[in-house]
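What follows is a structure written as structure tokens; I'll ask about it next.
A protein chain is absent from this complex, but the other protein chains hold their places.
Residue numbering begins at 1 within each chain, and the chains themselves are lettered A and B in the order written.
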Amino acid sequence: MVVASGNRSTANPYSLTGNRTRDLGELVIQALLFACAFLSVVTTAAIIFVLLQESIGFFRDVSIFEYVSGTQWSALIEPRSFGVLPLVWGTIMVAGIAGVIALPVGLGAAIYLSEYAGERVRSILKPMLEILAGIPTIVYGYFAVNWVTPQLQNLLGDRVGFFNAASAGIVVGIMIIPMVSSLSEDAMHAVPDSLREGAYGLGSTKFDVSTRVVVPAALSGIVASFILALSRAVGETMAVVLAAGSTPNLGLDPLQSFQTMTAFIVQVALGDAAAGSIEYRALFAVGMTLFLMTLLMNVVSQFLLAKFRDVYQ
Amino acid sequence: MLGAHSRRLAVRMWIGRIFATAVFACTLVGILALGLLLYQVLDAGLTRVDVAFLQDLPSRFANKAGFNPAIVGSIWVIGLTGILTIPVGIGAAIYLELYAGDNWLTRIIQVNIANLAGVPSIIYGILGLALFVRFMDFGRSVAAGALTMSLLVLPIVIIASQEALRAVPTSLRDGALALGATRWQTIRGQILPVAFPGMMTGVILALSRAMGETAPLIMIGAFQYVPFTPGFGVHSLGSAFTVMPVQIYAWAARPQADFQATAAAGIIVLLAVLLAMNSVAILLRNRYQRKVRW
Partner (left out) sequence: MGALTRTRRASKFAGLAAGLAAVSLVAFAACGGDDSKDTSPTKPAGGATAAATAAATKAAGTADYSSLSGNVVIDGSSTVGPIAEAAAEEFGKVSKVKVSVGISGTGGGFEKFCKGETDISDASRPIKDTEKTACQDGGIEFVELKVGVDGLTVVANPQNTWASCLTWSQMRKIFDEGSAVNNWNQVDPSFPDQALKIYSPGADSGTFDFFTEEINGKVDKFRNDSGVTFSEDDNVLVQGVQRDKGAIGYFGYAYFIENEAKLKALEVDKDQDAKATPVAADKRKGCIGPSDKTVLDNSYSLSRPLFMYVNKKSLAKPQVKGFLQFVLTNPALVSDVGYVQVPDAEYTAGLAKLNAN
């Protein structure tokens, strides 16, 4: 250990290797790797900066109060009006319909796969459900326009507009089923068998165990999966653009056209407003709103997941 | 007394059976929807898929329209994205798993990455538009598209690589360090080779997700009529381009029924490519799981 020679920094008690060149090399590598990791922080900062910069310009022309409480959204046509509620409502409408489909179906599938299905059945059905998550959203959009909307029109007749929120909501719902079922099933799997055994021992049926023991025990994990899936539905773009249209709408009829925040962003991007114009800035303001909404949902769901992990792992 | 009990039991048994059927039905709903979707797409588009479709340029005639520029564009963008994200993503994962201490900075970075993974893809499109297309003046080019997709895919690659690293037994690291290797030597020589297949699985899955993304590339300006491929040289980086999902969108947005069939054909090709990528990833994972024996 104490060999005197050229590069050795034996005087340095913190040296990693006893060799100055290698020390430097290690430090350089560590710095490089740190930079890679830090890039993620830079990305978030960039997103926030980009969104904020143009939004500030937007809010100089449009009061935040009008933006947050206004009920008319008309960014491109005179007379202009920038109340964001119709866009947020459109997003909620589509995500809501998606949730109505995906949450019960996903939870049911999770219960089946976790509590009822045998190993063999599970190994076949689970990957099949995962495939749903891997299908690109544009395919869902195509499916909505070419099958779901015509079927709805067959079923319900003239009331169903060519662009409608129901069609978009249905396919987005199908798309997020695997998110709910996978994460919920993971949560239920983590519940210790001792809880189940105990309940069986006291005379419960499988139904009792599933609904009164496992689901409550896994609840925070399940709720986290719900929120994560809904956050995905909120951020969904292509299926909504193709199926739900671009008419801002504050109404209650899901069979009419609605415009979501994401659809508006695409609309401005395709029409390409001039940089610095109020439509261009509106794109960023709406983007900022969307970002904050999904950020909040993701943070809450991560908090719930962490809480769940603490209890059971 | 016993009669009432057995009646209650019978009711509970029935509830049990109904419930079991219900949850099984829930599982089937998803799978049936999948089958329906695939059937509809295949029915509409399979006849349009042939070698000509893969080689031709888009056209205003629906049955002459080809998918070639979209395929080449996708290969370019996803290829470049892979080249950019593999070193950076793996580097970040190595740092977080093997170098970083448990301090506030590390925790911020971890939380940050988890959040970025959940940001809607269109936000990345906005970022790409403002940063790469406008500010850095790359214009509506392959380079801008690849950079944007790299940012989108990076959190997923980092998370997957971290998982792969965590699966490596610590005995490996400890052994190497005990023999006098530096940290980097340990990583490069022992840990990385073992974790690499798992990381590659994650990368391939992330790239296959990127291949299906439409919204960010529409923001970058891939939505145009592009009757040419970016080519195969360095000049291609600055070329206008389109990718498979955007081309499908352009076709699906046309009213002529013939173009719906063309869009369906494009979807079939896209799904086939995704299936291939995912199969490779799963193959890798199976082989890798078999090899690790401690």
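Note that a residue touches a chain if its C-beta (ideal position, glycine included) is under 8 Å from a C-beta of that chain, and two chains touch if they have at least 3 such contacts.
These numbers come from a predicted model, not from an experiment.
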Residue among A:204, A:220 or A:257 that touches the chain left out of view: A:257
Of B:148, B:186, B:214 or B:229, the residue in touch with the unshown chain: B:229
Among B:75, B:192 or B:237, residue touching the chain not depicted: B:75
Residue, one of B:39, B:61 or B:135, that touches the chain absent here: B:61
Missing-chain contacts mapped onto chain A: 74, 76-79, 149, 153, 158, 161-163, 245-249, 251, 256-257, 267, 270-274
Residues of chain B in contact with the chain not shown: 51-52, 54-57, 59-64, 66-68, 71-72, 75, 139, 221, 223-229, 232, 239-240, 253-256, 258, 269, 272-273, 275-277, 279-280, 282-283, 286, 290
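The criterion applied here is as follows: only the chains that are shown with their structure count from here on.
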Between chain B and chain A, distance of the C-alpha-averaged centres to the nearest whole Å: 15
Chain A-facing residues of chain B, complex: 12-13, 15-16, 19-20, 22-27, 29-31, 33-34, 36-37, 40-41, 44, 87-89, 91-92, 94-96, 99-100, 108-109, 111-116, 118-127, 129-131, 134, 151, 154-155, 158, 182-184, 208-209, 211-215, 218-219, 223, 245, 248-249, 252-253, 260, 263-264, 267, 270-271, 274, 278
Chain B contact footprint on chain A (complex, rising order): 16-17, 22, 25-26, 29-30, 32-41, 43-44, 46-47, 50-51, 54, 104-109, 111-113, 116-117, 125, 128-129, 131-132, 134-143, 145-147, 174, 177-178, 181, 205-208, 210-211, 228, 231-232, 234-238, 242, 262, 265-266, 269-270, 275, 283-284, 287, 290-291, 294-295, 297-299, 302
